[in-house]
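Left out: one protein chain. Kept in place: all the others.
So, chain A:
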Amino acid sequence: MWCWIRRQLGFDPPHQTETRTIYIANRFPQSGLYTPQKFIDNRIISSKSPECNSQPHILEPLVLPLPQENMFQYTVWNFVPKTLFEQFRRVANFYFLIIFLVQLMIDTPTSPITSGLPLFFVITVTAIKQGYEDWLRHNSDNEVNGAPVYVVRSGGLVKTRSKNVRVGDIVRVAKDEIFPADLVLLSSDRLDGSCHVTTASLDGETNLKTHVAVPETAVLQTVASLDTLEAVIECHQPEADLYRFTGQMMITQQLEEILRPLGPESLLLRGARLKNTKEIFGVAVYTGMETKMALNYKSKSQKRSAVEKSMNTFLIIYLIILIAEAIISTILKYSWQAEEKWDEPWYNQKTEHQRNSSKILRFISDFLAFLVLYNFIIPISLYVTVEMQKFLGSFFIGWDLDLYHEESDQKAQVNTSDLNEELGQVEYVFTDKTGTLTENEMQFRECSINGIKYQESNGRLVSEGPTPDSSEGPFYRNSLSHLNNLSHLTTSSSFGTSLENEIELIKKHDLFFKAVSLCHTVQISNVQTDGIGDGPWQSSLAPSQLEYYASSPDEKALVEAAARIGIVFIGNSEDTMEVKTLGKLERYKLLHVLEFDSDRRRMSVIVQAPSGEKFLFAKGAESSVLPKCIGGEIETTRIHVDEFALKGLRTLCIAYRQLTSKEYEDIDRRLFEARTALQQREEKLADVFQFIEKDLVLLGATAVEDRLQDKVPETIEALRMAGIKVWVLTGDKHETAVSVSLSCGHFHRTMNILELTNQKSDSECAEQLRQLARRIEEDHVIQHGLVVDGTSLSLALREHEKLFMDVCRNCSAVLCCRMAPLQKAKVIRLIKISPEKPITLAVGDGANDVSMIQEAHVGIGIMGKEGRQAARNSDYAIARFKFLSKLLFVHGHFYYIRIATLVQYFFYKNVCFITPQFLYQFYCLFSQQTLYDSVYLTLYNICFTSLPILVYSLLEQHIDPHILQNKPTLYRDISKNRQLSIKTFLYWTILGFSHAFIFFFGSCFLMGKDISLLGNGQMFGNWTFGTLVFTVMVITVTVKMALETHFWTWINHFVTWGSIIFYFVFSFFYGGILWPFLGSQNMYFVFIQLLSSGSAWFAIILMVVTCLFLDIVKKVFDRQLHPTNTEKAQLIKTNSSVKCLDSMCCFSEGEATCASVGRMLERVIGRCSPTHVSRLWSASDPFYTNDRSILTLSTMESSTC
């Protein structure tokens, strides 16, 4: 809506056309018909306007939230109005603004200051916070925008600022510089017009990427020659996808127009860095906020936490209470006023004006006046306090040493602080496998070549298992030397039984490893690819000295493995790939790369061997390669692949196809057509790829091991004990996934594993589901695990959602394999909208996890090896999966308790605050007389009671963090938003009301018939009465906070007692002076007079104690009669005197230093016996205690003392 208005107002002009036409160097055609398109300047403005974040679209996992229209940034002069505007868009602030305006307009009991000042305060605090963030952004923007850039203009190189670069400008970028805009590469210092870039800051991929210029422009390597270039680029309007760019360049050369296609390979993205290339020239096509980098700016998550939702519910309830009170008061006022003696007694006559005003108008104004009188029941500072709590509180995550990963020097990262408390509410964890549960550090383990399985050991292949030909055993033990021979294609073999057979085998081997070392996108670091030759140093280059960089760790592992075996990939330049087979260099001409994509799940290269033969090598998932194969040992390989998968290895199948030159020409032509297509290029390419990758001959399969991360089983076990259901969603195949699940404890041996796989049809799937449901019902003692694969899942989701969900809910572990990224998000959405509306958490590390991270309530990114996509799009990013347990059980728990108490307390204290005012109306003819002085009304929320709760909400630790982490069952105590349930809310509200009744009627009885309370017989007035109520209230409310506090640091002491002291000091000061600027001097000496009365002191003590008495009794009885696990855990801690030790021996995540000290101490004291440890566990839910298998896996046991 808001975006729409702004669009209408012309803030962000929509692009009129689908494509943009760019005249290079802004040389427009001479004909006058041309109207230049308008482009925005190259200014980066990173201020946010959150309303415009469209929900990330589920269908496009890689496309990040839409651009922020950043015309709306703050500058110095528009800061104030724009901040105000932003602020009043919030409903609560708007409400108070309305109240303020009402106070200004009509005759209300309280001065406008009473609501104006808190509002001002709240807005100022928020504005300062926003202003500060904006200032930081502004500074960094300035730095970026002011960076020097060299632009070709009027025949020379002009130095200008980055923000002055316009679309069409030719920009020069030197080595190791960052591109200032999205550029189309024109030329580089190399003849072929190629350059290398790294996009680490964009997508985290550290490998070098090669970009190439169009041949016609590649020759223009000087400023002078570029000045003669006349060309027009036509390309799509900007979009966020980093890897998509389609366009064409029309070059006018000697009156001849040459059309050249442009693809992502010629687009240099802003933010990427030029590497290994001296300089390049490029023409800016997207600038400023339209660059792909800016379009991918991390946007603030629009996720709303459950706490916030309940907060809004409570607000509505309070609004209803407020309106009800106002209506009751208004009605009662008029029923009282029906009698003239109350309405207008002789001592209190009305003015003519008052008498004559319209009845309806009076009624409305009376209603509004009551509304104003009671409006403080809506806690004005709630939002700002919550915001501050979240903002400041989130620092603790980043600061936590336990969430710091030393090896990678990464600490936890908070991308949004809005969801802190949601970490304590998680019911479902969806985790990716690769890189999340595993290290994503691939290690080549086994392979199957031509139907024979081999294991790698020390750079050699050893065949394993019964092979068809037993004599091959010794043969392959020395495969290295054989490959040597093999490469020469010599036939001399001292082992052979059947020579031809062997040659065939050797050929296959050769081809297999050639394929492995050619079919990839691996780069070699720090090798100047220019002029790579047969120099002596190069041939002596040992494989171990080469360092490979790859976007996919699988590829890296495979290339490394091939190098160990003896076929070393040395590098690629222009269009050749160089492979050294035991010292002998072979050059393969790289003709085409059919890039990997997740739909095809394979990639291919077309190369020309030195012999001139053309090969297509394909590598991909077995499901995508095997069906395309027509030759090779397909069946045996399939069995082997399954075997590998059972061991938890990742498998890839390798196949090839020899192309005749006629076939190749056809392919080449089709590819060119597809690649140059301006419309629907992706679809056409996919078709061509489909056409090319067929009739393959299977070479074999590789198996790569991915090591489990540290402490994954323990973490998963802990999650389960916390009542969290863990779902593993992976793209791996069924067997791999199951075996990893077993090894990481997601499934365990005692579990009954149900399967829903390979479902072909709808009815079949339904039948299977029903069968599973029955099995679960029959045997509900044992835990169930469910395995679903992608295809069955989509079937199950299409028609039988409910049935499927029923089955899932009854399974304690679910494993989804063969999942496409979209399916991951879909599953999460399905769980999210199921009737229980559980809170979901998704954790993943790769770009394919982005969609699920954004879909889940809480998205956690693992800062892994597969780039930063996931981390950047997540709400929280951590380095390792195991940190999840501390993040959830400790931080999540704390944040939840803190904010829940914060919210409840705010409502409570405002009920306490305003209810006496409401009650007072019954004693003052509903005349809207305020009970408290205006200053007290104003300062109550912003001064007297604000700090203790804020400090509490930052520092509270109701249980020791170590105990929280080691007793995951405690997490259940706060599940389902328990602290903010309607029941708890009612308790707090009723408590607030009862406290208010005690303050008010206590004071009322004390004053009774207004009997003197002073030793000198003098009387108090109404202001003293109100001050007495207020004093009791401030003390009670503060002490109530103190009762809630379990963790008394000096800061808590300071603010709690400081608040009370401040109230007294302030009141002395305020009442002690006649304030000249205040019209009425109602409060003059009232407070001091009040305190000079002994009775008042006794009354204050009595009322405070009475109020808290109720609460204490409830607390004590609750603790005694039915203590929650949390309360029991608190007790455990206090009972054990050696607390630190306790935590040391049980706290496995701790630093090594701590652990060693702990162990030493343990030995000395002899504590930490196993019995003690298991006692800690025994308090857990009985459902789990009978399952011994959990205990064997538990953290506790493993960290033996």
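A few comments on the model shown:
The rule is short, and it goes like this: contacts are C-beta pairs under 8 Å (C-beta built on N, C-alpha and C of every residue); 3 or more make two chains touch, one makes a residue touch a chain; residues count from 1.
Just so we're on the same page, contacts and distances are computed from a predicted model.
Missing chain, UniProt protein name, picked from "tRNA-guanosine(34) queuine transglycosylase", "Phosphatidylinositol glycan anchor biosynthesis, class T", "Cell cycle control protein" or "proteasome endopeptidase complex": "Cell cycle control protein". Among the residues A:N78, A:T313 or A:S1080, only A:S1080 touches the chain that is left out of the figure. When the omitted chain is restored, the residue from A:G612, A:P835 or A:G1017 that touches it is A:G1017.
Only one of the listed residues, A:I782, A:I833 or A:V1116, touches the absent chain: A:V1116.
From the set A:Q221, A:Q410 or A:T945, the residue in touch with the chain omitted from the display is A:Q410, counting the whole complex. Residue positions on chain A in contact with the hidden chain: 109, 341-342, 345-352, 395-396, 398-401, 404, 406, 409-411, 894, 920, 923-925, 927-930, 955, 957, 961, 1002, 1004-1022, 1024-1026, 1043, 1046-1052, 1074, 1079-1081, 1084-1085, 1089, 1093-1095, 1098-1099, 1102, 1105-1106, 1109, 1112-1113, 1115-1117, 1119-1121, 1130-1131, 1134, 1153, 1175, 1178-1179, in rising order.
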